[in-house]
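The complex is shown incomplete by one protein chain, all other protein chains being positioned as in the whole.
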Amino acid sequence: MMNRILITGAAGQLGRMLRGKLRGKATVLRLSDIADLGEAAEGEELVPCDLSDGDAVMDLVKDCDGIVHLGGISVERSFDLIEAANLRGVYNLYEAARHHGMPRIVFASSNHTIGYHLQTERLDHTAKYRPDGFYGVSKIFGESVASLYYDKFGQESALVRIGSCTPKPENWRMLATWFSEDDFTSLIETVFHAPRLGCTMIWGASNNDHGWWDNSHAAFLGWQPVDNSADHIAEIAATVPVPGPDEAVAKYQGGVFTDNPIIRD
Amino acid sequence: MMNRILITGAAGQLGRMLRGKLRGKATVLRLSDIADLGEAAEGEELVPCDLSDGDAVMDLVKDCDGIVHLGGISVERSFDLIEAANLRGVYNLYEAARHHGMPRIVFASSNHTIGYHLQTERLDHTAKYRPDGFYGVSKIFGESVASLYYDKFGQESALVRIGSCTPKPENWRMLATWFSEDDFTSLIETVFHAPRLGCTMIWGASNNDHGWWDNSHAAFLGWQPVDNSADHIAEIAATVPVPGPDEAVAKYQGGVFTDNPIIRD
Amino acid sequence: MMNRILITGAAGQLGRMLRGKLRGKATVLRLSDIADLGEAAEGEELVPCDLSDGDAVMDLVKDCDGIVHLGGISVERSFDLIEAANLRGVYNLYEAARHHGMPRIVFASSNHTIGYHLQTERLDHTAKYRPDGFYGVSKIFGESVASLYYDKFGQESALVRIGSCTPKPENWRMLATWFSEDDFTSLIETVFHAPRLGCTMIWGASNNDHGWWDNSHAAFLGWQPVDNSADHIAEIAATVPVPGPDEAVAKYQGGVFTDNPIIRD
Amino acid sequence: MMNRILITGAAGQLGRMLRGKLRGKATVLRLSDIADLGEAAEGEELVPCDLSDGDAVMDLVKDCDGIVHLGGISVERSFDLIEAANLRGVYNLYEAARHHGMPRIVFASSNHTIGYHLQTERLDHTAKYRPDGFYGVSKIFGESVASLYYDKFGQESALVRIGSCTPKPENWRMLATWFSEDDFTSLIETVFHAPRLGCTMIWGASNNDHGWWDNSHAAFLGWQPVDNSADHIAEIAATVPVPGPDEAVAKYQGGVFTDNPIIRD
Amino acid sequence: MMNRILITGAAGQLGRMLRGKLRGKATVLRLSDIADLGEAAEGEELVPCDLSDGDAVMDLVKDCDGIVHLGGISVERSFDLIEAANLRGVYNLYEAARHHGMPRIVFASSNHTIGYHLQTERLDHTAKYRPDGFYGVSKIFGESVASLYYDKFGQESALVRIGSCTPKPENWRMLATWFSEDDFTSLIETVFHAPRLGCTMIWGASNNDHGWWDNSHAAFLGWQPVDNSADHIAEIAATVPVPGPDEAVAKYQGGVFTDNPIIRD
Partner (left out) sequence: MMNRILITGAAGQLGRMLRGKLRGKATVLRLSDIADLGEAAEGEELVPCDLSDGDAVMDLVKDCDGIVHLGGISVERSFDLIEAANLRGVYNLYEAARHHGMPRIVFASSNHTIGYHLQTERLDHTAKYRPDGFYGVSKIFGESVASLYYDKFGQESALVRIGSCTPKPENWRMLATWFSEDDFTSLIETVFHAPRLGCTMIWGASNNDHGWWDNSHAAFLGWQPVDNSADHIAEIAATVPVPGPDEAVAKYQGGVFTDNPIIRD
C-alpha cells in the first residue's frame, strides 16, 4: 500500500469525490485546496495551499509518494485567473515533485485541449492539439511541462484528458465523454501501481459505446474502464432534446466551450 | 418517433426484411419499388416508382424524414441496367432529398466497392476503392454523390458497405461478411437518431470473430452489432467444403464477383 | 515510335493543344470529337464520334496503341449531359480498349475529384475523394472504371488529375494548379514509353513552387515537370487582386467550382 | 480432420505441452526432436531428427499435412548453436516442405525479434524489428525465409511471435506477454483450418488486459484468445516485487534478454 | 505594399536584423521593444512597450496590418521571466490583434518545442511536442494560443519554429538548423502576401542538405528557401571539433538546451 497520496483541488467536485473513493488506498490522504476542506477524517491530512505560491507547494509535496493534481481552474475563466492557478501552479507542482523524489503525478488534463475536433473524428494519442479556450491552452501547458520533466529528469506522469466526470451522463455529448467516478478511481490505482508509467496521455472516458477516443496506446497499463454511458441513454432520450447536427454541443468535441468568448476581467 | 421513413427497393430481399423489421419505428413506412409490393399493411404507404424517373422520385421523397435507399440493381448486370437504376437513380434521389429538407439517407453501398482487396488485408475507412464490377463502380458513384451533397449542402448520409445480409452465414467467406438482419436494423435506428451523422461510411457487418473491416472511425455513433458469424461455423464446416486459398471466394474480399465477366446485353 | 495514338475530345481546348504537341510522336494521330475537327494534316486521321455510341467507340479504338482520353464534358453541367459523355462514354471506351488489345489509356481526370479539400492541405495519392460537382463525380467514376479494368484484365491507365492546363497561370489559385502544355505533353510521352505503368494516378501539375499535390508515389515513371508557375507571379500580382482567405477561389482546392449550384436542365 | 501433423522440438517445454493438447487433432502426430521423446502413445510417430541434417529433415516432413515448428534453440546461446539449429534448421525445413506439397507451417517465432521496443509502445504488424540477441536475430531469419517461400512458391505460414507460453503468468512482464497453452492450441487449430492463411505474423499472446501487441491485422482468421493474465494479478502482486521503471524487465519488451551478453563458446 | 508592419522584440538580435531587411516592405515599420531602439530612421515608428502590459500592447497593435512577433525571452530563463514575457505577452498580443482587425501574425516559435527528438529523426508538422526547457514550453503555449484564435475567430498566423538564425552556420548542429537571414525575410514576405495562410506551422530552416525538418505540408505558400548550410561546411570542419555521437549537441535536435537545468531565481 502507498504511504501518502496528495490530492490537490480536494475541495472541488472531483476532489470531494476522490477524497471518498481513495480512502484506504494509502495510509494517509493529504488533501489540499485554497477553499475550505471541512474536517479531517481519520487517515486524512488537510493542508490548505495556494498553488501559485511556490514555497507553499514545495512544502505540500514533501513526503508524498503519489499526487493527484486536480487543483486549479477547471472551466473557462479570465487569463489572469488561469495564469496563476494553471500555469504557475503546474510549474510549482513539478518543481516541488522534482525536489521530493519525483512521486508519480496524475495530472487532470482535459478534452478541451482538443475541443475543436469534430465529433465525427476518432482521435488517438497523436491527435493535434486544438484548444477551445484558455482553459484548454493551460492544460496543454501542463502536459508540456510534464513532458519536459520526463525527458529531462525521468519524472513519470499520467496525463488524463478528462471527458465529463459526473455520477451519470447527463446529455447527448456525454454519451461520448462520460468518465464514471469508479473508472477514474480505478485508473488512478492502476497508474500508481504499474511497474512503468512513463509520461503517458490517457483519455479519461469510460467504456462508452459512443466513443471518440482510442486508448489502445496505453493498453500496457492494463486499465479497463467498465462503465458505459449507453446504459443511461433511455433516460437522456426521455429528458434531453436531441440537438441539431450543427449546434456546438453536437458538432465539436469540446461542445459548448467552443461557443465561449475570451473572458477578460 | 420519426414520422415517415421511405424504403426504396422495398420489394427486394433486403427491402422485404426491413419492411418487417422497421414496422413501428415510424408512424408511416413509405415503401417503394418498381416491382410488386403486395398489400399495404397498417402504417404502410405503397408508392411504386421507377428510380430513373426524376419527377417520380421527387414526389416519392416528399414528406419523409428518413430514407433507406436499397433501390437499384444489387448484383453484377449490364451497364445499361446499372446506369438507369444506380447512377441516374442515385442522382434523382439526392436531388429530391435536397428539395425536400434533406432527410437523412441510409445508402446501401457494398463491399464490392473494395472487392479486389485480399481477404488477408484489414481495411478501415481510408481503404482505396478497388471495385470488382460495374455494380461496385456504381456504388462508388453513389458514395461520391453523397459526399458532394454533404460538402455542398450539408445533406447527411450513412454509406453502409453491406457485406452479406442474410438470415445466417452460408459459407466460409460469409464468416467475415455476414451482416445479420437485426444488426442492420439496429444500425438504421442508430443512424436516424444520432445528433450528428455527417457523411459517414460504415462497414455493414456483424460483430464477427472473422472480420476484415474496422469500424472504429464510426464509434461516435455508438452502434454495437451483436451477432457473430462464428456461432454458425460448425454448420458451415459440416456442409461447405473448405475452398483452396487461391479460389476467388477465399482470396478476394469481393469473392466470386471478381470472377464475373463484364456483362454486355 | 508508336504507330497510332488516339486523342478523343480533340476539338476541345486541350485536344487542339495536344494535336499540335503530339504531332510526330506516332506515325498516325487519330483525332476524334463530336465537334468539328477541321482539316486533317499529314499523319492525322479524323474520326468523328459520339462517345455515348458504343459501336462507334468500338470502331474508333481499333488499331490504336495508345489513347489520350480527353473526350466528354470538362466543366460542371447537367447530369444528363455528364451521364452521356462522361459515364457511358468512359464505359464505352474501356470496353473498346479491352476488345482491341488494351492499349494504354491516359485518362484526363480532374482536381475536381478532390475539390473540397482546403488549399492549406497537402494531398498525396491516398487523399479521400471530395468531389465539388457532378463533373468531379464523373471523373471518380472514370477512375473507378480504370481500376476495375486493371484488376480484372490488366488494362493499364494513367489517371491524370489535371489542375489547370493553360498557356500561362492566370490567377492566384493557378499558382498551385498550373499544368503547362509542355509538361502535360512530356507526361503523355513518359506514360506511353514506360516499361510498366499499372493503374497510376498522377497529379497533373507543373513543378510549381506553390504546390498542393505530392506525386512521389509515381516517381518510378521518371517524369519530371519543368515549368513553374512562380515564374509568372509578378504578372499575376500586377493584374489579379489578391482574394480574401475565405473566398472559394482561395479556400478550396476546387476553387469556384465549390460555388457552383447543381445544374438541372 | 487432418491426417498427420508434425511437431518439431517435441521434447521441449512447448513440444511436450502441444503433444498433449494436439492429441486427436490429426490421425497421426509425428513427433520429432534431437532429445529423447519417451514412448509413443497411440496415434503418435516418433522420428528423432537433427534439424541441421537436410536429408533427415527431408524425410521427416514427408507425408505431413501440417507442421508446428518448435525445433531449435529457444533461448540466447552461442552463435554456433543458433546457426546450426535455427538458421540451417529453418532452411532445411522450408526446403523439405517445398518438396512435399507445401503443408502449412506454424513457425514459432518470438517477441525477441522486437525486444528493444519499450514496454510503453504499442506494436502492430508493421513494427520495426529490434532483436535483443542472436536468438531474436535467428527468428527474424526464419520469418524472412517464410516470406521468401510465400512470395516465390506460395508456401503458407503462420509466424507466431510467442510471448511467454507457460501454465500461468509468473511476473509483472508476463501480464503483457502471457500466452496460455489453450490459446496457443486454439491458434494452431485455427491456422490449419482457415481457407486462406497467406504468410501472416501473429502476436502469440492471450487476451491480456495488459497488452503491447495488436493482432487486428489477422482478424480475418477469426482466432479469439480467451485467457487473460489479469486473472492472476493478485497472485503476482503477492509474490513478485514490483520492478523499478528502469529495470530491463519493466523497460523493454524483451525484458531481461536485453541484459544478456553476446555468448561466445 | 503593406501599410504598417509591427516588429516586436525589435531591439534583439533577430529584431535588429529584420529592421534592416524589412525596410521598404511596408510604408511604416513600427518597431517595439522594452530595450532601447536607438533613433528612428525614415519610415520607422519606435514604440517602446512592455509585452506584459495589456493596455500598452493594445495600443501597440492598433493600425498595423501585419505583425512579426519576436518579443519575449528567447533563451532558457527562470519561469518568472518567461511567464511575464512569453505567456502573458502572447495573450496580450492575440487579444490586441483580435480587437484591431486581426492582422496576420508571424509568431517566432522555436525548435526547442521539439528539442528532445533525436537528430536521426525526420520530423514533419505532426511531430509530437517534446520541449527541452521552459522556453520551449512557452513557445508551445504560444502556438496553442494561435490555434485557439484561429479556430474561434479566424485569426491567421504563421508559427515559425526557428532553428538558428545567424549570419552563417557556426557548428555541426547548425548544418541542420541554420536559417539564413534572407530566407527568414523571404518567408515573412511570403506569409504576408499569400491569399490564404490559415494557422500554419513552418519549420524555420534554410534549404540545408543536412535537414531534420519537412515543410512539404506548407508547400502551398510557395516559399522556397535558397541558402544551404552545406556551403559553409569546410569552414566548420576546419574550426569546430566533431562532437561525439552522444554529446547533447549531436544527439538531440534541441542541442545543448537539453543539458540546461531548470533555472530558478
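Just so it is clear, A, B, C, D and E label the chains in written order, and each chain counts residues from 1 on its own.
We take it that a contact is a pair of C-beta atoms (placed from the backbone, for glycine too) under 8 Å apart; a residue touches a chain by one contact, two chains touch by 3 or more.
In this text, all values refer to a predicted model and were calculated from it rather than measured experimentally.
Participant: Among the chains present in the display, which ones are touched by the chain that isn't there?
Facilitator: Output: missing chain touches C, D, E.
Participant: Pick from E:Ser52, E:Gln119 or E:Gln155: which residue touches the chain that isn't shown?
Facilitator: That would be E:Gln119, which touches the missing chain.
Participant: Which residue among D:Asp59, D:Asp151, D:Asp182 or D:Glu235 touches the omitted chain?
Facilitator: The missing chain is touched by D:Asp151.
Participant: Among E:Tyr91, E:Trp172, E:Phe192 or E:Phe257, which one touches the chain that has been omitted from the display?
Facilitator: The single option touching the absent chain is E:Trp172.
Participant: With the missing chain put back, which residues of chain E would touch it? List them for me.
Facilitator: Counting only chain E, the missing chain is touched by 118-120, 122, 172, 175-176, 208-212, 214, 230, 233, 237, 242-246, 249-251.
Participant: Touching the absent chain: which residues on chain C qualify?
Facilitator: These residues touch the chain not displayed: 154, 156, 193, 195-198, 200, 216-217, 219-224.
Participant: If the hidden chain were put back, which residues of chain D would touch it?
Facilitator: 79, 83, 87-88, 91, 95, 98, 116, 126, 128-134, 136-137, 140-141, 144-145, 147-148, 151-152, 258, 262, 264
Everything that follows uses one rule, which is that only the chains that are shown with their structure count from here on.
Participant: If you average the CA atoms of chain D and of chain E, how many Å lie between those two points?
Facilitator: 53
Participant: Round to the nearest whole Å and give the separation of the Cα centres of chain C and chain E.
Facilitator: Roughly 42 Å, centre to centre.
Participant: Write out all the pairs of touching chains, ordered by chain label.
Facilitator: All chain pairs meeting the touch criterion are A-B, A-D, A-E, B-C, B-D, C-E.
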